[in-house]
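Apart from one protein chain that is not included, each protein chain of the complex appears where it belongs.
All chains are identified by letter, namely A and B, in their written order; residue positions are counted from 1 within each chain.
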Amino acid sequence: MPNTSLLTVERLCFERDDCNVFEQIDLRVNAGDIVQIEGINGSGKTTLLRLLTTALQPTSGTISYSGQSIDLCRYQYLSDILYLGHQPAVKMTLTAAENLRWMTAGSSACPETALVAVGLAGYVDVPCYSLSAGQHRRVALARLLMTDALVWFLDEPFTAIDKQGVGFLENCMRDHVKRGGAIVLSSHQDLRLDGVRKYQLMPHTDQRGL
Amino acid sequence: MHGGFSAYLRRDLLLAYRRRGEAASPLIFFIMVSTLIPLGITPESGRLAEIAPGIIWVMALLATLLSTDGLFANDYQDGSLEQLLISPQLLAMPVLGKVTAHWMVTGLPLTLVSPLLGVMLSLPQEGYLPLLASLALGTACLSLIGAVGAALTVSLRRGGLLLSLLVMPLYMPVIIFGSATVQSAIDGFVWFGPLAILGAMLAAAVALCPLASAGALRLASIN
Partner (left out) sequence: MNRLLNWSPSWQWFHRLGSPRWFYQASGRWLPWLSLLALTLLLTGLVWGLGFAPQDAKQGNSFRIIYLHVPVSFLALAGYYIMAIAGAIGLIWKMKLSYMVMKAAAPVGAALTFLALFTGAVWGKPTWGTYWVWDARVTSMLILLFLYLGILALQYAFHSNEAGNKASAILALVGTANIPIIYKSVDWWYTLHQPATIKLTSAPSMHPDMFAPLLVMIVGFYCFYTVALLLFTRAEILRRERKSVWVRELALGGPAL
């Protein structure tokens, strides 16, 4: 394959307790792409992201990274991706800086600078239990400034974030794809970014509710 | 980095240090429950001395069991577990790091205060060194076995009680050889034998339990 895309998903199916959550997902993500997964609640957006990040195993189908199945290049793949889930993975008893340092262990960037950039200037050394839910998310978002990951998976990144934060996040994403990275995100919100590709997830109705 | 072992060990120790009060409760439980024994059975030192090895071991087991519940639960709730599952390193190493931290904040303090309980329960002189040695090895076994149960039940809402049902039968060999170590020393036999078997159990548990826990943790995202 001469024109290899960064991430290729072929005929991906996932069953949960004999119910198809979805079947036959085909998706190509190239360097510089932003793919927005859309769908009503329960259509499997988070499940798809979990499959892409290997937290779940697909029932059938393949996911390839740079033309190679991710089962064969698991270490490389997992080193090259970043996932922000619903929960910010912030430890309440650690300070914002400690949390960030832990989450981005091995990164050369400075956590304090990143926290200032996400608007947590006065909260760097404050234990996270005294921060709000939105601020927890900002701590997690600060990872984006420090990571070398090539592919970002963001699950509803705009929840609990104010307007300013949304603008910041969009800038972050724009910079990342300019550098040749790729982003797969789930969101109900329309992004003010160019070249966002939308992928519509259809809820799988048969076999449900029977 | 040792594949995440030391990183997780250090982080969990730091987290435990920040919540010292919570970390100390198994220890306080251990001491308090042992106070019930003279009240419930007899204050007479002769009879206490007879049952002391077994009682101290049972209490240590229960105290460890109480704290095992939280081994992965916090990480599951705040999303750290999700991040751990997709980290590139072998999952067993961070798990082993976490279990080691768990032992250092529960099993090790229990071991260190056990002589105090020995005094309170009139444990004969010869029993102290074997008690320390057997508890040090044995509580490490308990932490490792408990980790499998904690991993299996991490995604369940009321997993704590279920966890004790799952791991208690697996704890039984440990308590047999643990209290036997102390008892043999008191009876004047060589106590190194049962202690060596505890060591062997620990070696097997170190090799197998992190793998089983890692497999079980992967189920958390399915449920």
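For the reader, a short list of remarks on this structure follows.
Note that contacts are C-beta pairs under 8 Å (C-beta built on N, C-alpha and C of every residue); 3 or more make two chains touch, one makes a residue touch a chain.
Because the structure is predicted, anything quoted here is derived from the model rather than measured.
Contact with the chain not shown here comes from a single listed residue; of B:Ile31, B:Leu66, B:Leu90 or B:Ile176, that residue is B:Ile176.
Checked against the full complex, the candidates B:Val119, B:Ala196 or B:Leu219 give a single residue touching the omitted chain, namely B:Leu219. One chain of the complex is left out; on chain A, the residues touching it are 16-18, 60, 207, 210. Touching residues on chain B toward the chain that is not drawn are 148, 152-153, 155-156, 159, 162, 165-166, 168-170, 172-173, 176-177, 180, 183, 201, 208, 212, 215-216, 219, 222-223.
One rule holds for everything that comes next: only the chains that are shown with their structure count from here on.
Centroids built from CA atoms put chain B at 37 Å from chain A. Taken together, the chain B residues at the contact with chain A in this complex read 7, 11, 14-15, 18-19, 74, 77-80, 82-83, 85-88, 221-222. The residues of chain A lying in touch with chain B in their complex are 16, 50, 53-56, 74-76, 78-79, 81, 83, 85-94, 98, 102-103, 105, 127.
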